[in-house]
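Removed: one protein chain of the complex. Kept in place: all other protein chains.
Chain naming follows the written order as A, B, C, D and E, and within any one chain the residues start at number 1.
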Amino acid sequence: MIDLLTIFVLAVFVGFEVVSKVSTILHTPLMSGANAIHGVILVGAILITGRAEGGPELALGLAAVFLATVNVVGGFVVTDRMLEMFKGHKR
Amino acid sequence: MIDLLTIFVLAVFVGFEVVSKVSTILHTPLMSGANAIHGVILVGAILITGRAEGGPELALGLAAVFLATVNVVGGFVVTDRMLEMFKGHKR
Amino acid sequence: MGIPAESRPAERRVAALPETVALLTGAGLAVDVQSGAGRHAHVPDAAYQAAGATVVPDHPAGAAEVLLSVQPLDPERARLLREGDITIGFLPPAAELDLVRVLVERGVTSFSLDLLPRVTRAQGMDALSSQALVAGYRAVLVAAERLPRFLPMFTTAAGTVPPAKVLVLGAGVAGLQAIATARRLGAVVEAYDVRAAAAEEVRSLGARFLELSLETQSGVYAAEQSEDFLERQRELIAERVAASDVVICTAAVPGRRAPVLVTHDMLKAMAPGSVVVDLAAESGGNCAASAPGEDVRVGEVLVHGALNLPSSLPVHASRLYARNAANLLLAMTEDGVVRPDLDDEVIGGCCLTHAGRVRHGPTGELL
Amino acid sequence: MGIPAESRPAERRVAALPETVALLTGAGLAVDVQSGAGRHAHVPDAAYQAAGATVVPDHPAGAAEVLLSVQPLDPERARLLREGDITIGFLPPAAELDLVRVLVERGVTSFSLDLLPRVTRAQGMDALSSQALVAGYRAVLVAAERLPRFLPMFTTAAGTVPPAKVLVLGAGVAGLQAIATARRLGAVVEAYDVRAAAAEEVRSLGARFLELSLETQSGVYAAEQSEDFLERQRELIAERVAASDVVICTAAVPGRRAPVLVTHDMLKAMAPGSVVVDLAAESGGNCAASAPGEDVRVGEVLVHGALNLPSSLPVHASRLYARNAANLLLAMTEDGVVRPDLDDEVIGGCCLTHAGRVRHGPTGELL
Amino acid sequence: MSPTWVQLAYLVAALCFVLALKGLSTPRYARLGNLVGAAGMALAVVTAYAHGAVHNGPLILLAVAAGAVVGVPAARSVKMTAIPQMVALFNGVGGAAAALVALVEFVEVDGSALFDVATVLTVLIGAVSFSGSVVTFLKLQEVMTTRPVLLPAGRFVGAGVALLGLALAPAVVATSSVPLLVALFAVGLALGVLFVLPVGGADVPIAISLLNAFTGLAVAASGYVLGNTLLIVAGTLVGASGTILTRLMAQAMGRPLANILFGAFTAARAAAAGGEQRTVRSGTVEDVAILLGYAHSVLVVPGYGLAVAQAQHAVRELAQLLEKRGIRVDYGIHPVAGRMPGHMNVLLAEADVPYENLKELDDVNPGMGSVDVALVVGANDVVNPGARDDPASPIYGMPIFEVDHAKAVVFMKRSMRPGFAGVDNGLLYHPKTTLLFGDAKDSLTKLLTAVKQL
Partner (left out) sequence: MSPTWVQLAYLVAALCFVLALKGLSTPRYARLGNLVGAAGMALAVVTAYAHGAVHNGPLILLAVAAGAVVGVPAARSVKMTAIPQMVALFNGVGGAAAALVALVEFVEVDGSALFDVATVLTVLIGAVSFSGSVVTFLKLQEVMTTRPVLLPAGRFVGAGVALLGLALAPAVVATSSVPLLVALFAVGLALGVLFVLPVGGADVPIAISLLNAFTGLAVAASGYVLGNTLLIVAGTLVGASGTILTRLMAQAMGRPLANILFGAFTAARAAAAGGEQRTVRSGTVEDVAILLGYAHSVLVVPGYGLAVAQAQHAVRELAQLLEKRGIRVDYGIHPVAGRMPGHMNVLLAEADVPYENLKELDDVNPGMGSVDVALVVGANDVVNPGARDDPASPIYGMPIFEVDHAKAVVFMKRSMRPGFAGVDNGLLYHPKTTLLFGDAKDSLTKLLTAVKQL
């Protein structure tokens, strides 16, 4: 538990530090990218569904898998589209 | 073990990020401050000495405690002295 | 219509250039230009011809229906004009009452650029502004030429020369341009004007505004000041005048004698070698000692009374003037016919005489 | 030691001011100043007295042991000098051979500021530089005064006036200052010089350097160029001269006739009203048409041959010169005695005659 | 405990996510960062499937396929302008998924109190995130009004629901009751709605960002529930970076966060007092910096205000910086700009602006349509379309720079006061116009810094 807490604390720091100097123009793509990343809940959804022995758990689990997948794929694709504008302007 | 590895990886990131934009004038104080921090081995030294049942382990442990203490206190004090130049200038 | 060669002494401008002739002929007007009209502005007769004008040997008064000139006609010449003829040019009525009488008598419709309303719409015709621009620029050159010192600062192996201090009195168009030019040359400039808006305008050119404890005026033009006011003003500026190497005077009140701001005593307090340039010399002078067109020495101070400074930059002064005049004329022209609409704020505003009557109130009173 | 009132025509400078007199008396020298010496620089006799000088009614030649002047003495005056007397001032030997003969004959030790080595240590004595600074500044004012156009650009309601184009030929001290001053007034400036270092120096003032496909020279001074070189140079700059409103010529080769860079034909190709100011007029002129001290018209182009331009800014030119001269004199003075050390690079370098001999090689050859 | 290879794979995935966020923070590596993130995600999902899908493998694959079929085309086809609401929606479903996962785990497993706390947090935050996101979606899609919605006594309703949640949460932990947890889920949904309703249209993106951070926290909490380090790390990363990001976004809009979220209550009252006002749009320095920094051609129109502010050096610096980025910058010099003929010439010559860059009316007006941004620096009358369009205007007939034909207009002035002629300028209220209030020199200096940081 304490190890997990330590991990949590360190991850907070990493999260803070990594974005602390981002320029305004990247706010939206960054938000969208982060949004895709929390779609990692898909992993959790797969795990519980994999354990589910049918019934409501299975249904709910599958729903969670579906929703999380939407989050993940939609998130990454939409972020990529937003970032197309940086293709032309190299520096 | 893997948790410890995760902690290690995250700590590496934090270490990298935190100092990545430091200005040259702070290089030496920062090095010295970091130097003081690794004096935390004192904790380890205390722990092993606290367990030591006499004999060479105790002697070595006490030596470790002594050395680590020198590292810690000397490190912090010397860093503080270096940083005195930043006292006057408030903003 | 006709463009005369200017005949007044020391007048080197001309009321039209080939480029404006082209504009006017383009609008359907036939343009006669007196031979040699452009000689000081370095425009040969041939250039006028190339632009579509006819070069005529004599003054076009009496021959052309519309006369475009810089300076007012001589009264004798004006007698040649016919009823309904139109004249356009500078014509300060108070100084030219004889001419005004002739114009009334002959039934001439005369427009004076001195009377043009200073409204936004009329800016393209505003010859007072364009010529004041020239005067302000030249005033600084005249002063720099006569000053036995540098205007800019120099730090050299032979010691440091401090920048000259220039004081500009009156920050109208000419005054502002003088400020800008003196600053360009590296002088330290301060200025004063009675108009409330002037302080910000002066600062907008990087100069210091002299804050005096005097009432300020609002409005585009300054109103005449009481002798009491002027007395206080002189007292307050005396010390700044004494501290200046160059004083450039441009204070004016339209239609009135210029206020006297710099007295003999103030001149005596200035450092030897200092220079005063008085742009108001022709209307009485801001400096008590100034005489138009002359360099007067008061002790070791030189006072230059400006006489028609714009004329000393004939090419560009003519260019700006010609464009102003053409703009005004074009505003009266429709389908190749000049038909001034005297109800128009701008055109009516600068019409001095029409159909045997003086249209400008104050002038009517003077007559 | 003595300070004469300058007697050459149109010379308005003076070789000492009260501030330098104070320096010299402070070093233990007794200073005689001829009455009226400072009148053009606006320095009254009383001010000299206050600084510790004695005002004498006559030219101090023959009375003082050291003579500090701006211009060289007249040969007749020089005959009054005694063996061992010292003179310091401008003295271009090639133009003053008569004087040099007299100085040799009388055994006078004469120092010419024209010969001062241009080394770092001598910068405080470098009167050529300080007076060239004045000349460069004045040259632009002279040109601006004579140009019938504006130098700066103006966008106005009566149309836009483009900035004047100024070409500076020769970018020594005077040329650089001319560039700076013309840029200050808002002109578009380009310049050319044969020295390799000049390109960067010109650009360092924000002006354009004319890149010509000609060999460049290294070194502080330009060496004399072959007629062939000059011919090619004239060809290459002809087009730029024609495109310019103002040409300021400052090209010189020490001790030689100035190179002719602007020919009559080139003048004819310039726009009417353009102005050429030739600072080299006194040493033969960079412009074929120039005559020192005169405004020559070639077609509709005006060529001003400069004659002693520094003299037209007497207060500051004197101030810089006086400081230069005093620095040189002080470098020769020890314990109140003037005892020049002719082995010193600087002092020996500018010593023209001493103990009956000409010390300056080229001059020796000329005699 | 999962086998080591699984944990190692998760660790690598976590690493990818850190690098993804890092990349996304710099324009140059943003795209790459996103791809790295996606790769990490793929690794994590494949690992989870290989190791964890003991049962129901095909069903899971089906659900994933369904999610992809819905998500990819939606993300592909959405219009650029509708992207914010799309992000909101994706965020919402992520929150919902987290809540569901925790719910299912709660049903399946009987864990410790700490486990229950984590579950409660996941469900609550996930629900808030879900319903809040849906409401923001509806707002942005303009299905519902974009103005702040104030329920009567909204504050009290909000407080009431929050209290209910506070009461339920310990009850769930104490009783481990599934129905109570479902009730808590419902409370979360209500809270999410109540939270977003009062947020005004312009501030919705900030709300989205905050909800995004919430979802991150929900995922992290679910990581505790499942004892899965990857979820903890990834969720925390998003939670932390999302929080910082929200603050940065609020700062960029020049408003403290609290104001945006709860400001509607006070602001609405103020609006009721004033009469009908033409609306103006005032932007931040960063907005303008982006407008300029990504333009191809900029026209600077200086006026008297430039002179008053003595901002000639600053404007030249900005122009040079833009030119370095390959942007074409011209200066439009109006014949009567300033207060004396040639006023602008004097200033700009002093600042060494090359003469070639100074353009007159006729040089510029015909091509105004291809100017991306007209930057009006302390000018007013000389760009007033009334001089062209309104015969009743006292300045009618004066030629103007027709910057209203440019693609965007930025006005730098200190207030809504008129210029010399004293007439109102319709361009200030034009939808194309962004106002940047403040002294021109200050604003330009700030712009300079902002453009440098693009």
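Going forward, contacts are C-beta pairs under 8 Å (C-beta built on N, C-alpha and C of every residue); 3 or more make two chains touch, one makes a residue touch a chain.
Quick caveat: nothing in here was measured; it's all calculated off a predicted structure.
J.: Shown chains touched by the missing chain?
T.: Those shown chains that the absent chain touches are A, B, C, D, E.
J.: When the complex is taken as a whole, what residues of chain C touch the one chain not shown?
T.: Answer for chain C: residues 152-163, 186, 188, 206 touch the chain left out.
J.: Which chain B residues touch the hidden chain?
T.: 1, 4, 7-8, 11-16, 18-53, 56-58, 60-83, 85-89, 91
J.: Which chain A residues would touch the chain omitted from the figure, given the whole complex?
T.: Chain A touches the missing chain through residues 1-3, 5-6, 9-10, 13.
Convention: only the chains that are shown with their structure count from here on.
J.: Return the chains common to the contact lists of chain C and chain D.
T.: Joint contacts, listed by label: E.
J.: Using mean Cα positions as chain centres, tell me which chain lies farthest from chain C.
T.: The most distant chain relative to chain C turns out to be B.
J.: Quick check: which two chains are joined by the most contacting C-beta pairs?
T.: A-E
J.: Farthest chain from chain A, going by mean C-alpha coordinates, please.
T.: Of all chains, D has its centre farthest from that of chain A.
J.: In whole angstrom, what separates the CA-based centres of chain B and chain C?
T.: Each chain's C-alpha centroid was found; their separation is 81 Å.
J.: Which residues belonging to chain D are in contact with no fewer than two other chains?
T.: 152, 154, 156-159, 161, 186
J.: Two or more other chains touching the same residue: where does that happen in chain B?
T.: 3, 6, 10, 13
J.: Mind giving me all the chain pairs that touch?
T.: A-B, A-E, B-E, C-D, C-E, D-E
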